[in-house]
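Please find one structure pasted underneath; my questions will follow.
All protein chains but one are shown at their positions in the complex.
And then subunit A:
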Amino acid sequence: MDPLYSAISLFSRRKYEECAVICSTLLKKNPLDQAIWILKMRALTLQVYVDDIEGEEEGIAESILDNDTIAAMPRPGTSLKNPGTSLPGQGFRPKTESGRPVTGVVRPATQSARSETMEQALRTARTSKTARPITANTGRSIRLGTASMLTEPDGPFIQLSRLNISKYAAQPGIAKPLFEYIYYHEHDARYALDLAVQATQACQFKDWWWKVQLGKCYYALGLTRDAEHQFRSALKNHKTIETIVRLIRVYIRLDQPFAALDICNGGLDYFSNEVTILTEMARVFEGLNNMQMSMKYYKSVLQEDAAHIEAIASIGMHHFYNDQPETALRYYRRLLQMGVFNAELFTNLGLCCFYAQQYDHTISCFERALNLATEENIADVWYNISHVAISVGDIHMAQECLRLAISADNSHALSYNNLGVLESRNNNVTAARTYFHASANLASYLHEPHYNSAKLAYEVGDLQTSYIVVQRALRAYPNHQESRELFQRLQRHFSYI
């Protein structure tokens, strides 16, 4: 059998490594065969291909040195960066370690730090699953690419610096795979941009595909406005889902959620019920803390694709935080039946069972969660078990669980806060204060430790501290009723003096 044919067959069977090996031997015999060259390029590209839309993550450099944002102080409910400003739902969703409301599933973008100041960005707690201090997107994509460099013993397949880009740009059959190779395998947006610019000129700006690729490169290089321009121009020529999704991402990066939603609605006119666009809409609404709309779109996602895990998990969580643990339990059970099998799911199941008063299942769920937990999420499991312990009145066990949570994750702010509450119940004022301080230092976006600390100071008569600290609580969560009351009481008190 001809080796080229077997290489093509291996490629179609997704055996990219074997395919690349055969191509390499063929290329040694005949280094100028373009077909084999392209086949190897495609095999190497697909071997390391990662969907860059889903895997996108915003780093410190992007969020701090970002000069595209229009309003520094956006009006309430119009920005993703300050989601607390819009109307919260019936229940109160806790915040993740980067200060955003908890989402149904962990996505790359939900973990990045959305901080207003550099200081806060640098201080955000960093475990392997939380706010990563990514210096910049370009650095991240290079790191994603290092895996591919290691697999090539004879050095890189294509020396980008020696490539005659203008020659290949004129040949669309070569330029397109070459672009994907540079963008997805070499992760070099600069060279890719160079190629895309020349290729789009070669086809007289008629091929929408090159416009999308230009936009991708601009986006990767942080030139969001240029990317927006290219995507819009591409959409004028030809409507594709990918372009629409990329344009949505541009607006999310620019912190213009309503523009993103407009694009979504426009996209749904062409591609009715497209799951990708519906999911994006649901995520944007979730980011705006508009849970009703988010649920609406997640539900329409499920109508279209009943096995969509993100939608099931998000709806389940919405029910849980709206005091419907039984309904949430049904969603989470469905996930378990579908084969999702991890510590997070069992923790959620355990909590749902507990609040639905199915105590017998609670223990076994948490046992499984502990059994499956990794070093990264065991702190959260212990933290949740402590809630169960507090609810059944076993303060000792609760304290032990919280201590275990802290020993697993030294920066678990919520555990410090709850330990403080338990200590203050035992009248250990000093210890309680210490824990509240630790918690507040770790996570200044949480209002609980500030409020607790203010309350404690108020009780021991330290009114000045209480006054200062309760203001911080109100800064973190302006509508917190107890903090407001305490603040007013203190104001009244000071005005008497």
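Simple rule for what comes next: a contact is a pair of C-beta atoms (placed from the backbone, for glycine too) under 8 Å apart; a residue touches a chain by one contact, two chains touch by 3 or more; residues count from 1.
FYI, contacts and distances are computed from a predicted model.
Visitor: Given that one chain of this complex has been left out, which of "Rad17 cell cycle checkpoint protein-domain-containing protein", "Trafficking protein particle complex subunit", "Protein PTHB1 isoform X1" or "Dynactin subunit 5" is its protein name according to UniProt?
Guide: Choosing among "Rad17 cell cycle checkpoint protein-domain-containing protein", "Trafficking protein particle complex subunit", "Protein PTHB1 isoform X1" or "Dynactin subunit 5", the correct UniProt name is "Protein PTHB1 isoform X1".
Visitor: I'm checking contacts with the chain that's been left out. Which of A:Lys167, A:Arg190 or A:His238 qualifies?
Guide: A:His238
Visitor: Which candidate, A:Ser166, A:Asn371, A:Ser391 or A:Ser407, sits in contact with the chain we can't see?
Guide: In the full complex, the listed residue that touches the missing chain is A:Asn371.
Visitor: So which of A:Ser24, A:Ser233, A:Gln358 or A:Thr434 would be touching the chain we can't see?
Guide: Of the listed residues, the one touching the omitted chain is A:Thr434.
Visitor: For subunit A, which residues touch the unseen chain?
Guide: 1-2, 4-6, 8-9, 12-14, 34-35, 38-39, 42, 46, 51, 54, 172-177, 207-209, 212, 238, 240-242, 245, 271-276, 303-307, 309, 334, 336-341, 364, 367-368, 371, 396, 400, 430-431, 433-434, 437-438, 440-441, 457, 462, 464-465, 468-469
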